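Missing here is one protein chain; the remaining ones are kept as they sit in the complex.
Chain nomenclature is as follows: A and B, assigned in order of appearance, with residue numbering initiated at 1 for each chain independently.
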């Protein structure tokens, strides 16, 4: 199954009329008309309302809400509402609440509040999902099912512990295999009975929190189990929906680079991906680009839905700035540029009370249509209406892949040694940023992806190396491609046991290096690294991690300039088949990473359109009918003027752009060119 | 009932002879004689001694202690001793201990250790209070009853949860009303049974601690309930005392700006207010002035007792500096200047062991009368003796009120968005400091206070607006007064639900502005704000919070100088009736706040006596017989010389001050002038 059927880019978002009297609903739709809002996500937190007691379903309100949306001709993304369970459930069945990492069983409250292993929760959540599907499946307005909400919230209760043991039996078969995988001879941990195994928590293997564990293997498997346990919850509901709705696609809203869940394990079970884009406070466009591309990579490049974004401020942070004028529009188009086939907000109307009352909304507490935010939303709505469905189903024509791997993320950040300061997301973002600044389209893919179509594969901090990945990376190089790897890669197998070989383990042949030692230092220490020679060269700074490299065939590209290993290699390039393996042994700064990445790209003649303007993002999409779309996004607060690389029609303004002729973008400006054939 | 009857300012404090052998007592009174200590607070932590077992009372020691005080002619403030329960009680009745925010029932230890909802604790605490009152009520030396000690320590046990449900039934009547008040349709929280409601804690609605809650309405009500629950403990004991002591006033020692308890709800139940002054390490005189004025405002301006202050160092802080020579005297007189009718210390003699052994005391471990501290105490004792009772019952003639509101404090600091960095106490202190630096007498009053007598009402961060306050503020302006409000005011009703109206909600007509957006930024970002014009103007810095103001009748007083809202209003003044509404939309620095406040004061010709000398505090009190006292307090480490504004007699030195003639104050010096008629 694929994306929801639509002839235009769905525009709208989370809408909770159940929080308001009916007279407000009328006003809502008047304002939706003004803003061209054509799609509403309904029922995300309505479980307590649709099921006021275990034996009682009451769809009165939801019926009314759906009817109202239909009456106004809106498309509906209909939620099962299981992102938070009702209070009566926790009282009747205390097992449905979660037990936290500290071992404390919670009582009723919050959201993300359900134990994924609770039989009661599993039964009741599947049941309510089925009931909703049964009731609304035949309504044509319903174009998608929205299961749960932002899945998350690990549990450490006895039921989860039992589930973990079952999951381990499945995985390992015998205790002997498990003892080997976890290296339990260390610290006298040999297990002689499955029931001796505990969930790794503050009460068992951990200290100083979830990243500090005595046994990485146990904690790693628990992360995998917990991801699977929540996935089972999703699958429970999806199966229940499918009993009544054969053809409407099912999704759940992801959260981009969200560490607790391995979305790559989830993706096959979703009909289409969707996610909520709440960038960190600095609003880094590269961070968003990486996240979008990661989400697009979940289902082999299939477009995704931008299920949520804030019309303006968030509320959940210590400091919640407003989005500057034009920024919300810019980021919306960035989503589309990277593969979004829908642009949705959280939320339509600001809640009166509770923890999200200050969260930005299309309609504010005063219900106004003359606020800056409302006007910007309405203006984008009009623009998307003009844009129509031209981009629906379009694909990104990338020659470069970046590998993203939850297992490596987990393994790296829970490792005792060499450095707690090396953070997976940060390093990956550094390499993505270098590609982004070079103006290159990138596929962000799992380590299991087919790499045969890429010229360049970038694989930062691939701490864990699984399956045949090393061989597939070698194949990339062998046929003339380039593979770029970094420090702290190829260290452990899928059980987090060190490879009993020279570092970087299975990557060593491709990289042509041997590493015996690695130095770690605090953030204040920098070792200069000379990259290349002469005017093309650069002296960058390396921090945090410094591997000591002995070339075993590789040529030296960069060398450390200080400390007892001054003069030894920090960056190398190894000829392998018709291509190369590049190895970056140190925590280079952004300039250094950029320099190396451009060397690699240059080998393949991959060049961005406006590499001299790092604030000017470009992204290509090719529609199913072959239409080539070029998105130009000016993230700078100043206007720019650039010569057109190719001719085309600006679909937002109707303006023609002539090849070679200069054209401008406003501050935070956007152009979408339908390129000439 | 009113303050304890006394012909002079009670001087002395907490005295614990039960910790010492009797021969030490004799020595104590010799030293008390030397220091003119005439009042002792007895029995604050004696419960374990007076009731060694549930069925056994033993007053032997307390009898001796009281008799000794009587024999030496001291006045007694007699405590019920319930600030900590005995160990036997926790063992016999585990329910008397508290359950903390993390859900952990404590076992015996510490102080503040009782569950306020425990029937056993309530019964036994009332019983012991009654027994003490019965035994000592007819002793003329006993001039006041001291219930508990520094009430505090929230509990989250099942009994408190049950109590909370009862309190909610009382408040809301129906679950429908409660669901509406808490906006439970958000996050599927609809309650169908009172017993589904849990105490909001780390195990239910909270994360990251007490200020981060999914439902502000629930947490807010729990704070109110907990304040009421402890008040019920106080009232239990007071009622028990009243059975035996009809005429002796009852108090408990407050802690100034203590967030957990809404002292405004407590105040009507105390006969007189008293508090313990332990200023923050920087010892800010404005902080102390604000606290004193808040305490004086608890009972409509009635004087209070300074129940505790440290003769020198505290012990409970990471760093405990000594009070510099003269400072203890200065701060003692500051208390009197702001309305204290007693000057008491914690503690008379330093404990030998446990957590307060390093807490400063009048008598040190060596029992000396020749330490600097003892000498300063004795010298103040002599001075107070000379001063006599002239200030007893005196009132502060303030034309300016500052509103202080626990509900707004709670609501602001637990709000998700717009900024966790805006702290209630800090903002209020900024405005108080501006008034203090202007040399103006201020009443710090609850939002329910009668405002009809004030020319100026300053209402910083009045996040929650309750009842008819907006109308009463309008009345102030209508009759020619000035009302000063700030950003983040008028946002929510008493259930913490947003007003469905333009910001600042019910204050909008008075302020003549409309606010749609508010920007929040980290502490490092400043937006300059130009205030006024020409040489009278000022460019101040604003930080943290920036509301975007659309004038709706108001004139612009100050404008932002940077960011996309540069040139828009940051401070406005609206003509309303014969007066004005002033609105400060941004987090101005102290200079900016001072500038605005002085503009407001100037309108009414309210001027301090020595505004050019911010370290020189002045405060007026008018005695019941009409005597006008002017306190001059030099907080600077250097002497000052100033011309006398009016003539009078310095009651501390007997020196006459002639109007217009210069007179001096030493470093940390004090003068109390009885002004000429």
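To be clear about the criterion, a residue touches a chain if its C-beta (ideal position, glycine included) is under 8 Å from a C-beta of that chain, and two chains touch if they have at least 3 such contacts.
All of these numbers come straight from a predicted model, not from anything done at the bench.
Screening A:70, A:271 or A:502 for touch with the missing chain picks out A:502. Between the chain not shown and the residues B:368, B:386, B:479 or B:661, the one that touches is B:368.
Residue in contact with the omitted chain (choice from B:313, B:448, B:561 or B:590): B:313. Of the listed positions B:66, B:84 or B:469, the one in contact with the omitted chain in the full complex is B:84. Within the full complex, the residue among B:45, B:258 or B:610 touching the omitted chain is B:45. Residues of subunit A in contact with the chain left out of this view: 102-103, 182-193, 195-198, 200, 202-207, 213-217, 415-421, 492, 495-503, 516-522, 544, 564.
The chain not displayed touches subunit B at residues 16, 18-19, 45-49, 52-53, 81, 83-88, 90-91, 104-111, 281, 312-322, 324-325, 350-359, 364-368, 371-373.
Definition applied: only the chains that are shown with their structure count from here on.
Mean C-alpha position of subunit A lies 49 Å from that of subunit B.
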